[in-house]
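Other chains of the complex are left out, but the ones given are in their true place.
Order as written gives the chain letters A and B; numbering starts at 1 within each chain.
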Amino acid sequence: MNARSRMHDPVVVLLTDFGLDDTYVGQMKGVILSICPNARIIDLTHAVTAQHIALGAFLLERSLPFLPPHSIVVCVVDPGVGTSRKPVALKTERQTFLAPDNGLLTPVFNSLKIKDCVGITSPDVMLPVQSSTFHGRDIFSPAAAHLARGLPVSRLGEPVDPASCIQLPACIRGKSDGSAMEGSVLFTDRFGNLVTTIDTAPLEHPEEWRIEAAGLPPLPLVKTYGNVQDGELLAYEGSFGTVEIAARNANASQITGIEPGIPVRLVRK
Amino acid sequence: MNARSRMHDPVVVLLTDFGLDDTYVGQMKGVILSICPNARIIDLTHAVTAQHIALGAFLLERSLPFLPPHSIVVCVVDPGVGTSRKPVALKTERQTFLAPDNGLLTPVFNSLKIKDCVGITSPDVMLPVQSSTFHGRDIFSPAAAHLARGLPVSRLGEPVDPASCIQLPACIRGKSDGSAMEGSVLFTDRFGNLVTTIDTAPLEHPEEWRIEAAGLPPLPLVKTYGNVQDGELLAYEGSFGTVEIAARNANASQITGIEPGIPVRLVRK
């Protein structure tokens, strides 16, 4: 822990599929503040589609550049809770991440330099009684709070070989063969925009590309909504840094009938 | 107020049925920070079914063990707002609770030692103008913020005899006759799990019990989802510490058609 992080209250970031319709997230926050009263907690999102690990990984990956330095990031999308999958903690050069070892932290392995990787096994950092269904509250929250208080990651449990951790195949990112990039629609946002997995960062001249999806006319990549008329479809670099299909002042999901999972393809004009 | 609470920022916990679709909760937080700028506010939940006092009481009861010590807990599920029901504050050995006197604090009376019980009547701890429909903002939030600043509970108003406060009958907890426990489905969570009122804490050997609900085959109590196949129904101790009926990687509510209110019965095998 460096001088900067010592001077400020520790930040704990939460990403889960628990939603806000229950007390799940509230109980996690209660546990965290019970152990580390000066933690600042922010919700990255609790609306990952239930048990959709790949979507959780995508949302985490796209948010990595915006997470506070030195923060402790708790990620729980955990269809295997109560089975033998391991809770793990990854300390990196920027943040420390806690999650079930099920692929959710794939983008952390891909993008950040791992400094420490441990299994969370020490009873000292868990609630005295653990349910078999809510490790978010009983294991991940107290472990995060102990880190927020300054406990070194190595004290959470035994070292784990990062190479042994589960990582998702690169399916969550568009694949490129030079002349085309393949991807899919990952989810529909609240505005009806279709968020795809095709990263726009490698495109030097976006205006030279267009996107193709089942049953749609090819859509050129444009810069803003201003390029099209009301109700018209467009493709552009969305807030996640990937191609999105939208309709100006209208709902692209309803207009196109396109569902998450549908393949999309970015090709040169 | 002891040394520990003086050292840390005060924590205010909110539980309401206001939802997050309006500015209700945001305005409460604005009022709290206007009066006590260093309060830390956490949302236990704002998704109690509208005006469902018994559900609010259940969610509070299940969350009590996870609330930060010394925190100030504001609970507003208040169908009688604007009528003569009293706003009350209960100081206990652990937290201080503010709520309308309508049964919402029943679990606090049941589980914690009451040290002080007062009606919130002092104009000094309310907003200067109070609406007749939003005491959460105009009475409970400023009163909580004054407590967070260190005002003693006794200054909120006149003492009230705890025995005179409204308490819900024990209907929110399963009743036992030794060989069976009776309860009901209280609500359906976001995953479609059916959360019942039957507490599992008294069961020494859970594997000796099974649950019965209208139209379902008897379901043995199992430890984890790992015990059944995909799509199969199971009963287990859920995150609330009560029996839940779920389906592995599927939606038990849709599969069974069971609605909140349906009686369930836990019997020995």
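Keep this in mind: a contact is a pair of C-beta atoms (placed from the backbone, for glycine too) under 8 Å apart; a residue touches a chain by one contact, two chains touch by 3 or more.
Note that this is a predicted model, so its numbers are computed, not measured.
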{"item": "Identical protein chains across the whole complex (2 displayed)", "value": "3"}
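Definition applied: only the chains that are shown with their structure count from here on.
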{"item": "Inter-chain centre distance, chain A versus chain B - centres from mean C-alpha coordinates, in Å", "value": "30"}
{"item": "Interface residues, chain B side, partner chain A - complex", "value": "8-9, 11, 13, 15, 20, 40, 42-47, 59, 62-63, 66-69, 71, 189-191, 223-226, 236-239, 241, 249"}
{"item": "Contact set on chain A toward chain B in their complex", "value": "18-27, 29-31, 33-34, 37-38, 40-41, 50-51, 79, 81-83, 131-134, 137"}
